[in-house]
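Left out: one protein chain. Kept in place: all the others.
Moving on to chain A:
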Amino acid sequence: SSTHISISSQEILNRIESIILEIVTSLSKAEAPVLALPNRSSWANISFDSAIGLQMSSRQSVTTIRADCPSSVTKFAQILKILSVIYRLVQSNSYATKRDIYYNNTKLFGSQKAVDSIVDDISCMLKVPRRSLHVLATSKGLISGDLCYMEEDGTRIDCHSSSTAVSVSSNISGIKNIVSSAKFVMIIEKDATFQRLLDDDFCTKISPCIIITGKGVPDVNSRLMVKRLWDELHIPIFALVDADPHGIIHLLEYLSCQTYFAMSFEAHSLTVPSVMWLGLLPSDLQRLRVPKDALIPLTKRDESKLCSLLERPYLTSQPEWQKEMKLMQQSKVKAEIQSLTAIAPDFLTQIYLPNKLRYGGWI
């Protein structure tokens, strides 16, 4: 039963110091230093709370990283290096992106992925949300629509332009002075669809709104931005994804249901429990009579993915979603949003979306 408490900087420094003291103590006893990492990839560590979403349980299985073992010593060193970077960042109240950390020591880390993974490990180890570590993710998301805000460094951002989208900020918690008269936020799975809506001036046509895309699997900043908008504006959040298992997975990402293996620790602050599935729904395919040649048969992998998705804890409390997924299973077909162009070239922005929004076609 943990509520989200903001961790003070001093507390973070203390936690890092206690890790160092443990290492010094081991060495003073001529023992090999060992780090205990909570095992983020183990199912045993995950539980679901309907108010919060999925989260790490307090009982954790742990992986030990030894300093006297050639196969793990490099990871040990990488963890210590990043701890020392975080320590300095927190102490000086400055920020660095994960990219910065990697490029400062490419030889030690080998890849960006290694840095990203270790930052998440440290977040779990210290029991501190990653952004409290002053390490920012570089975001790839785009945002556009009726929205103005100010970045931490004072830059004013205006998302109204219909020709170019704005990159989602790397420092969401530093955003202030959010101004918007949008009636809803729409999450769009694919960049191509996002661009299409941008080209068709979607955000001004129907009603003021904000559109955002994570370009596929959403990165943390995109999800944080959605959450921030939800917190500040209290307007509905809709999702427009492909009618296929991957689309549903991306949808669940915004609900932080799917990130078992990465961010469950941060579920408290990243969850947006009320994202509504606007489209493309499997029932839409039947209802709109999307031409058969625009439909793609489900592969064996798709089918097994669907089965495992249906077993996810979150979906047991979403009967409407389950119904749609079972429909997909039965019909054995999937479709991308682009398939709507088979009905008419501008069906998506002229007919489909306006109707959906006007007549409550979301679940």
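Heads up, the rule we're going with is that a contact is a pair of C-beta atoms (placed from the backbone, for glycine too) under 8 Å apart; a residue touches a chain by one contact, two chains touch by 3 or more; residues count from 1.
Definition applied: contacts and distances are computed from a predicted model.
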Omitted chain, identified by the protein name its UniProt record gives, among "Telomere length regulation protein TEL2 homolog", "Type 2 DNA topoisomerase 6 subunit B-like isoform X2", "Alpha-methylacyl-CoA racemase" or "Radical SAM core domain-containing protein": "Type 2 DNA topoisomerase 6 subunit B-like isoform X2"
Which one, A:L37, A:L108 or A:L315, makes contact with the chain that was left out? A:L108
Can you list, in ascending order, the chain A residues touching the missing chain? 13-14, 16-17, 20-21, 23-25, 27-28, 30-33, 67-70, 73-74, 76-78, 80-81, 83-84, 87-88, 91, 108
